[in-house]
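Below is one structure, written out as structure tokens; the observations come after it.
Every protein chain except one is present and positioned as in the full complex.
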Amino acid sequence: MIPAELKESLQKHIASIDHPRELVVDVMFAVQDYYGYLNDEAVEEVAELLDMSPVEVEQLATFYTFIYREPVGKYVIHVCDSLVCWMEGHESLLDRLIGKLGINLGETTPDGMFSLLPVCCIGYCDRAPAIMINKKVYGPLTIDTLDDILEKLRAEA
Amino acid sequence: MMHYPQVLFQNRKPDRIATLEEYRQSGGYQALADVIRNYTSKKVQEVLVDAILLGRGGAAFPAGRKLMTVADEAPYPRYIVCNADEMEPGTFKDRVMIHADPHMIIEGMVIDAYGAKAEKGIIFIRPEYESAARILEREIEIARKEGFLGKNILGSDFNFDIAVHRSAGRYICGEVTAQLNALMGKRANPQQPPPYPTEKGLWNLPTVLQNVETLANIPHIIKNGAEWYKSLALTESGAGTKLFSVSGKVNNPGCFELPMGIKLSEIIEIHAGGMTEGSEYKACLPGGASTRFLPREFYDIELDFDTLRDVGHRLGTGAIMVFDQKTCLVAATLNLVEFFARESCGWCTPCREGLPYIRDLLRRLERGQGEEEYIPMLQQMSKHLWSAYCAFAPGAVSPVESLVTYFEDEIREHISQKQCPFK
Partner (left out) sequence: MPKLVIDEREIEVPEGTKVIEAAEQLGIMIPRFCYHPALGSVGACRVCAVKFLEGPFKGVQMSCMIDAKDDMVVSTTDEEAVEFRKYVIEWLMLHHPHDCPVCDEGGHCLLQDMTVSGGHGVRRYLGLKRTYRDQYLGPLVQHEMNRCIHCYRCTRFYQEFAGYFDLGVMQIANHTYFGRFKDGILESPFTGNLSDICPTGVYTDKPSRFFGRRWDYQRSPSLCINCSLGCHITASARYREVVRQEARYSEAVNGYFICDRGRHGFHYAKSETRPGKALVDGREVTTEEGIRAAREKLAELMSRIESDGVACLGSARSSLENQAMLKQLCQKMGWQDPSYFVDESLAKKVKTAVTRLEPELTVSLRDLEGSDAIIVVGADPINEAPMLALAMRQAQRKGGKIVVLDPRPISLPCDYTHLPVKLDEINLYLGALIKAAVDPEAITDAEKDVARFYREAPMLEIFVDSLQKKASSLAQELRASQRVVIVCGTQVVRETTVVLAGDCVSLLRAAKKQAGLFYLLPQANAFGASLLTNKEFSFLNTLEGMENGSIKGLILVENDPFYSFHHRQRLDLAIEKLDLLIVLDYLESPAVRKAHVFLPTSTLYETGGIYINQEGRAQAATKTYLGGISIAQISGGNHPPRIYGSEIPGGEARAAFQFLDQIGDGGSDEDETASRQNPLRWLSANLPALAKIPPFGELTEAGMLINSSDEGTGQFSLDWKEEKDKGDMTGDLLEVILTDLTFGTEELSSFSPPLRKLERKPCLFMQVNDAAKMGLSSEDRVRIKLDEGDVEVDVRLEENMAPGVVILPRHRLLEWQKVKRLPKFVRFEEIEKVSD
């Protein structure tokens, strides 16, 4: 269950707006931030907050890229695989990540540190090849700068 | 290097956004003050029509005409939605615009709202642009404090406020009607008009949806007039400036504000720093992933909406992705179709099933397992994807169609050599 303060603040926000359903995505994000991903319980809580049925929330939760219905790691690495990054060598970045982290796309390291997910063009084509870690963008990357970033994140954690 | 007037980017800094002060010093919010004092909403609409401000989101619909489709007797409250979804691969101009001068967009939205008698504004922004979303939220608050937003704007009885709506990420959310569904907490499937959003949009109320760049143009048109605006373009058929996002095999990728009608060759060679070492121009996509490959023969074409349309192309969002002679265009097209197949909203059959089919054909071709008959299949299937429900699918097959049109030989090489000739 989400903590009472979070619930109250969401309820307050919801009550303050003419059309509460405009907030579904915001509420999903908020609850996801708490759990790390949107688990079944979270879907039901979002539904209750917004007076929707669980499947009505699920209809949206499973639609969007940035709502995770399965557990993800502390750092979610989104590797852009669209055209410009592809042209600028995203595949070698990806290979490097797969090699270093020992996981495939769609997976999470056993220590729960990193998840690797593909993402379509993140709008930083001028900095291709680019990746995004927890919504922060890195690019243009080389294998070396990529390694540095991973090391830094490991050290920070 | 040729320097052109910077309008939208006049306050752009390399390292930070322009503050409200800087924006005001450059003449910001004067247009709004003028509009509030001296304009009727009709007049706002007329000026925009006269200036031939065409939508910068890709469809190039005249912004003023869109405002005019809000009927006088239409109900209230009315909405202005600023489309900052920008998920078209290759496109990043809206991001740069927001990071350069957010108040220009805010002022544009308020004037637009005045023109539509709207009182609610929403900026719909993709989740990858979290920093931009925060900037907008912060600057909106500042504008509100200064009386440019909120109740009784600049002491008038005009009220308008803006909220930032974060999306959770899907390309289709950029399409107008899908975006409105997304905003209402529904699945972001498009909805074919009628009714048009300006008649029944958000919560069945009139809604005007415009792109970030389109809105940023509005204050300048008001301030300097339609004639001035048209004169910014290098061609007769163009008007204003355009934000070009240039990427790919160029030395200096980035977003540039250049006059409409500028030559493609000039952008590549001068503004984007020329082709990278050892590469030669083969083709580009001139306006994002959903436009058609422009091969060498169009290298000197003047870039404005009409000129491209007349030769069977689209300027789209003006996101130019440049390919060189070493880049396999079958593989590039496959990459695009991978994107489109993944992002299809799943509503209609041609797009939901036809794109994965095309993807399968391209994958086989790229792997050297292609057959002659795939070429007419690609052609026919692409043609039929134009009968999909929304503009997503026609956009998705634009690269495919143009690949077959201009680079059939390259496809044939894949078939005859039973492998990708670029590998």
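Each chain gets a letter, A and B, in the order it is written, and its residues are counted from 1.
Assume a contact is a pair of C-beta atoms (placed from the backbone, for glycine too) under 8 Å apart; a residue touches a chain by one contact, two chains touch by 3 or more.
This is a predicted model, so every value here is computed, not measured.
Taking the complete complex into account, B:Arg170 is the one of B:Arg170, B:Lys282 or B:His414 that touches the chain left out.
Only one residue from B:Asn11, B:Thr198, B:Thr214 or B:Ser344 touches the chain missing from this view: B:Ser344. Here one chain is not drawn; of B:Lys43, B:Arg352 or B:Arg412, the residue touching it is B:Arg352. Touching residues on subunit B toward the chain that is not drawn are 170, 187, 192, 341-350, 352-354, 356-357, 360, 364, 377, 380-381, 384, 387-389.
Even with one chain removed from view, subunit A keeps its contact list with that chain: residues 40, 43, 52-56, 58-59, 62-63.
Note that only the chains that are shown with their structure count from here on.
The distance from the centre of subunit A to the centre of subunit B, with each centre set as the mean of the Cα atoms, comes to 25 Å. Residues of subunit A touching subunit B in their complex: 18-19, 21-26, 28-29, 50, 52, 59-60, 63-67, 81-84, 86-87, 119-126, 128, 132, 135, 137. Within the complex formed with subunit A, the subunit B residues making contact are 86-92, 94-95, 126-130, 165-171, 182-188, 203, 245-249, 253-255, 285, 289, 319, 321, 323, 327, 332, 335-336, 338-339, 342-343.
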